[in-house]
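I'd like to ask some things about the structure below.
For this depiction, one protein chain was excluded, whereas all remaining protein chains were kept in their positions.
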Amino acid sequence: MSLLVAENIRKAFGSTLALDGASLTVEPGEVHGLIGSNGCGKSTLCKIAAGSVGADEGHLRFDGREGFFGTPAAAAAAGIAVFYQELSLIPDLDVAENIALGHEPGRRGMVDGGAIHREGARLLARFGSSGGKGLTPGALVRDLSADQRQIAEICKILARAPKLVIFDEATSSLDGDQVQIFFEIVRELREAGTGIIFISHRMDELFAICDRITVMRDGRTEATLPVATTDREAVLTLMVGSALATRHRDEAPPRPGAPVLEVAGLSNAVLRDVSFTLHEGEILGLGGLHGQGQSAVLRAIFGADPSSGSVRLGGMPHARRSPAAAIRAGLGYVSGDRGINGVFLDRPILENMAIAHLSKSRAAVFRPRAFVERVAGIVARLNLRFAGYDFPLRTLSGGNQQKVVIARWLATGPRVLLLDDPTKGIDVEAKADLYAIIDELAAEGVAILLHSSEDEELLSTAHRVLVFGSGRIRADLAGEALTPTALYRAAYEVSAA
Amino acid sequence: MTEAAAPAPESRPPLRIRWALAFVVFAVFFAVNAWLQPSLLTTRVLTSNLTSFLPLVLVAIGQTYVVLAGDIDLTAGAIIALVNVSVVTLIEQAGGSGGAIALGLAAGIALGILCGLLNGLLVAVLRLQAIVTTFATSIVFGGIALWILPQAGGSVPQAYWRGYAGGLGPVKLTVILFLVALGTAILFSRMRWYRHLLAIGGNRLGAFQSGLAVTRQRVISYVLCGLFAALAALCLVGETASADPLLGPSFTLTSISAVVLGGTALAGGRGGVIGSILGALTLGLINNIVFFAKLPYVTQDLVKGLIILAALAGGILGARR
Partner (left out) sequence: MRLLRHPLVLAGLAILALLAIGEAVAPGFAGAGQLRSQFVIAAMLGVIAAGQNLVILAGREGIDLSVGAMLGLGALVAGNVMDGDNAMILAGLGAAVAVTGAFGLLNGLGITILRIPPLVMTLGMAGVIQGLLIILTSGRPSGRAAPALTRFIIDPLVAGIPGLVFVWAGLAVLLIWFLRRSRAGLNIYAIGTNQEAARLSGVPVTATRVLVFALSGAFSGITGFLILGYTQSVFIGVGNAYVLPSIIAVVIGGTPLSGGTGGYTGTIAGAILLTLLQSLLNAMAIEPFGRQIIFGLVLIGLMLIYGRQDRLRV
């Protein structure tokens, strides 16, 4: 009997449909890979299985028990443990306390600190010295590095001796040695009959450890393939659907513009010595796996995060002191994480559009009528429709919210636009509109740095693509070399066949 | 995972003294106090100081549990007032016998727990904003206190305050109470639910995803705050031997000061009860110091305010390192 059966799960967050008929079956003693591009619903599906997110429709059976779990506690009691991508660690408890959280050993309500500590030490010992300095049972989680936190979260799962483990991006910060140890642990769990769901963007890892792979796209399950009888190309094809068939743009920028943005030796906590030049009217794509430095480059140039190295804007040094200074120098930044970095949901649409222009102009008084005149053309161009400028931004769909953010920057008349995965979680129509305007702006001479987590968007929009890995530029693809396969190979670290 | 554990570099949990900074601050103020008031170091003065600091210590302990869980309780003072007048009135009406006193004590404690439970239900179960909601319930509790006893008065039987002022042999009851409170706090801090409280205050979603009963723990923290406020009220009855419905409000904000001074973050998840006890004692010492420094009377409040502000700011900056 299958350990976990999830069928036809549907889940909407507000107006966004995260899952639209997703299914997944996991057998005991199986390592089941789950892959799909960002936002395809992998994490949501797993959270529903683990009871931390509720489902709208569908059917779940776990270990012979029918029905969804009402709370994470119920799922944990039934034997499901989750490695949360965003981690579930408590910063001010130490590693051993985090590992034991919720099932601390001890009698009569008391906690046996020694036992917690010994258990923590025993589990951490699996990683030997690969965890690096400071990864001790007594270390506070707030003092740990990213890879150490992931190791702690892995140990937290092992301590629960679960029947089903969900590893959601459990290896994203681990180095080679740590990944090998992690694989040993996964194999041991498999021998012991534990079912394992393994989510990863690294194709090589999936093929190294999984028995079957399920591919998801746009909230649906595309297919489940036994690893023995499939190959990477087949999985890639399923992941990207028809995208491989689309040609990337073949024309070069209409005219080779002057250099606008010259970046040399940019480094910080994420970036390692990044250098490139962006020209007037050029759309330069930033690709690669999630979180390899694409956002970090944009944020560093915009002055949102500290960095060392040199950036020249129109030949002049650009100090990167603050976003405010960058805006006055002619930069604009659009983030795909609208909720965190972009929108003021409860504020009127008009204010959402005006805020950067006000900062740039330093006008003390806001004149709504004059500003409406200024943005009317932009609004029409963006194909942006809403009931009135005074309505809260919340009343718009995700796609239209993002158009409002774009309008905010267009109103400042920028020379360089930094687009940080701007189409994340927005509908197809709005995406098409956004890419049309990006093309138009480039044609007018605006220089554009475009990070996208969807490779087909880079292929169809960018003149040139820099592929990032571990904070460095791994590949610079343009012209003939900018092919779908080259991009996927570089991103998923698949060695050339 | 059955292989023998590798010999770990350390085999015992590290001794992490979360209240070290609070202790240093306390020690400094204690030294200054002893320098200004040499008699401080006698048993008699130490005991009488402890007696007058005890109510605040108790309230601060209760407040700590709420703050650790990431909430706040502005009712502590009102609960003190309510329990204070209820207990005195009840003992009077029940005839003032030994049985009446026992009944009064039990009722006072039950009342405190009930008030805390109400706060917990409103804030954690109905998910209302903690600051405004507990302020509103504090108005209600204060109103009920005025209803029971419109103005200060009443008295408790001699047995109550004599007993409170008495002791076991040479050790005063208040010292014993303090030690019991301290011991209970230490015991609690080794219990499972306390760990969960820290986890909930530190990362509420993470704690929920780890399967902890977030709502129940938050309710429990409010119940504990109510309980400790009630205990403080019983001590105040012993100290003043009478009832005052307007007694208490100052305890609310002072208890929060004590908690912050003790190194507990208002955002929750970090700190501990021992720090708060030290914070409460430090606030008492500051009062003493300002008094014994023989400052002109009118400047005392300013000096006290500046010292407290500096200590609060210094504690927060120090905890951040």
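Here are some notes:
Think of it as A and B in the order they're written, each chain with its own count starting at 1.
Definition applied: a contact is a pair of C-beta atoms (placed from the backbone, for glycine too) under 8 Å apart; a residue touches a chain by one contact, two chains touch by 3 or more.
From a predicted model like this one, the values you see are computed outputs, not experimental measurements.
For the chain that does not appear, the touching partners among the shown chains are A, B. Shown as candidates are B:L15, B:L168 or B:V298; the residue that touches the absent chain is B:V298.
Set against the missing chain, the residues A:A159, A:L206 or A:A304 yield one that touches it, A:A304.
In the complete assembly, the contact with the undisplayed chain comes from B:G143, out of B:P38, B:G95, B:G143 or B:G183. The residue touching the chain not shown here, chosen from A:T25, A:S52 or A:N268, is A:S52. Between the chain not shown and the residues B:N33, B:T64 or B:T133, the one that touches is B:T133. For chain B, the residues touching the absent chain in the complete assembly are 72, 122, 126-129, 131-133, 135-147, 150, 204-205, 208, 214, 253, 256-257, 260, 266-267, 298-306, 308-309, 312-313, 316-317, 320. Touch with the hidden chain on the side of chain A covers residues 13, 52-54, 71, 302, 304, 322-324, 326-328, 333, 335, 340-347, 351, 354-356, 358-360, 362-368, 408.
What we mean here is this: only the chains that are shown with their structure count from here on.
Centroids of chain A and chain B (each the mean of its C-alpha atoms) stand 45 Å apart. Per the touch definition, chain B reaches chain A in the complex via residues 1, 5-6, 8-14, 16, 190-196, 198-199, 202-203, 205-213, 269-270.
Taken together, the chain A residues at the contact with chain B in this complex read 50, 52, 71-73, 75-77, 82, 84, 87-94, 96-97, 101-102, 104, 106, 109-111, 113-114, 116-118, 121-126, 128, 136-138, 156, 158, 188.
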